[in-house]
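Mind looking over this structure? Questions follow.
The complex appears here without one of its protein chains, the remainder shown in place.
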Amino acid sequence: MKTETASATLAGTSSGPRSTADETSRSGALPDSICVGAAADIPEGGRRIVAVGKISIGVFNVGGRWYALRNFCPHWGAELCRGRLTGTNAPAARTGEYNWGQVGTILRCPWHGWEFSLESGRAVFDERLKVRTYPVTLRDGELWIELRSKGGAQETE
Amino acid sequence: MSTYPPARPNAVPHPRLGYPVFDIEVHSSPPDRESIAKYLPQRYRERYARGYVGPAQFGFSQRGGGHRTDGDVPGEQLHANHAAPVRRYLLEPFDIEWAICTGNFYFLSALPDADYAAALASAFNNWTVNEFVVQDPCLLAAITLAPQDPALAVREIERWAGHPRVVEIIVPTVSCLPLGNRLFHPIYEAAAACGLPVAAHPTHEGKGIAPPPTAAGYPATYLEFHTGLAANAVTHAASLVCEGVFAKYPDFQFVLLEGGISWMLPLMWELDADWKRLRAEMPLLKEKPSDYLKRQFFYTTQPIEEPKATEDLLHTYEMIGGATQIMFSSDFPHWDFDDPFRILPGKTGAELKRRILRENARRLYGRKLAALESAVAVAEAA
Partner (left out) sequence: MTTTTTMNPSLTTAASIPTIDADVHVRWQADEDILPYLSATWHERWLRAPGGHTPAGLVVRPMYYDPDAAAYSAAMQGPGTVGAAAFPHPDVLARDWLEAHNLAAAVISCYDSPLIATYGDVDYPVEVARAVNRWITDRFLEADARLFGSITVATQHVEEAVREIHRAARHPRMVQVLLPAGARMPYGHAHFRPIFKAAAECGLAVAIVSGTEGMGTSNPPTPSGWPGTMAEMRVARTSVFTAHLTSLVTSGAFVDFPELTVLGMGTGVAWLPPYLWRFDKNWKALRSECPWLRELPSEVVGRHFRFGSGAITPVDPPGEFWRLLRSVSGSRLVIHASGAPRWDAQDPGSSFVLSSAPAALQAWIRSEGALAACPRMRIEQNQATLCGAGTSGSR
């Protein structure tokens, strides 16, 4: 059941992602960055989940913005990136105040419903709780996850 | 088993236990109305086919509720309307050896028409046993009852008791009366005589002919409703013991599904103290309430309670005699699914873990397992 090598697991794509340092991934350490395929293959509202060494990362296309985060819920280890994308009522100062927002960038864990921001990786109920996010860059139409640097969404041109 | 597609390679390897797990609660659900309608007497087919299930449609908006969405198509809800998704997303990834299909017809007790409710129960049980559990050798069946007419319910128990895959009776916790009320005793007597535990499951509290879902009236949100379900679990636990069901039927065993566990500790304190003072109104009880509860009341883990310090959870388990009474349940495919490998606190001893994840259920449902397992062994040898 364990994924031995990095492989894309979604939407019928099975070509293994190229990395900047394939040999290091085999030895357990993560490469600096990893290509998850052509941006054109992930439509708006779509996502792809890739295995990188021992971890799994989800890449999301929300309205032309790209997000990547660890596919692992800090609660009980569910595959967070298979959750539903939705919005949320932002924490409010007053009763009766509903600020529906972050539409399409709130990820609800498929087990137990914790809400996470795609942008920051932080849980809505407690900002101190964070899922690792990664910058996504677009190079010649290909999507690369930057595994070494921290960060959130990258705008595409 | 090899006839099923392999489980999705899981990018997050699970810790292994070295033994398979017993899952007490899988919510099998019919794929369409016709699956049930065809088993109904002619006079009920039209009303069911048109979607009449009484007041059960009314409910709280589940902004965070629903089903697991971590299937092959992320974000899309999983359903246990066929055995294949159960195998793919539950049995294989979580090393589950036996799973009891507890269905999803918990609205039956809310229906005003007792005959229709009983007919729906029978039809649903036909589907569960004849069409669902037969799809996978690891699935067992719970027989759903509509308790409005206990005589009809007893007949339904007797209809299924001899089936090799039927291991349990299940009644909804939504009810006009606490489940210990003597109107229901014939059901318990019949189940005990057949060696079948009786489970109870919440969901439709406050609907139909039942009183409001909290004793203060209707709450406003699903958060309140879901949290408040604990009140009905406490009600039934107190009722079963105080109204003498356990004392009257020493072979009767009760399984509470999705009701929580830890509230039993203060409840035992309360009932034991009350029993000393008020035993005149509980003439059947020869021992203190907690003695019966520690023997005949069984708990399921999901949704597991999460105190800040997990030691507190284990401590309450110990205090209520949980080592022999608590059983793992996943609640597949619902949104608050629990993973058997992760929910028990890290400090859970290996022996307790093994009992909760496997042995307690094997003991409770053991009567039929032996026959089933020897049949499997014969089939594999052939």
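Residue numbering begins at 1 within each chain, and the chains themselves are lettered A and B in the order written.
In this text, a residue touches a chain if its C-beta (ideal position, glycine included) is under 8 Å from a C-beta of that chain, and two chains touch if they have at least 3 such contacts.
The structure presented is a predicted model; accordingly, all values stated were derived computationally and were not measured.
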item	value
In the full complex, displayed partners of the excluded chain	A, B
Option touching the unshown chain, where B:Asn126, B:Thr214 or B:Thr324 are the choices	B:Thr214
Absent-chain contact - pick from B:Ala83, B:Val167, B:Leu196 or B:Ala238	B:Ala238
Positions on subunit B contacted by the hidden chain, ascending	63-65, 173-182, 205-206, 210-224, 226-228, 230-232, 234-236, 238-239, 242-243, 260, 262-263, 265-267, 269-271, 273-275, 277-278, 280-282, 303, 305-309, 312-313, 315-316, 319, 335-336
Footprint left on subunit A by the chain that the document does not show	88-99, 112-115, 123-126
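The rule is short, and it goes like this: only the chains that are shown with their structure count from here on.
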item	value
Subunit B-facing residues of subunit A, complex	1-3, 9-10, 47, 49, 51, 54-56, 71-72, 76-79, 81-85, 108, 110-113
Touch list for subunit B against partner subunit A, complex	7-14, 64-65, 68-71, 74-75, 92-93, 335-339, 342-343
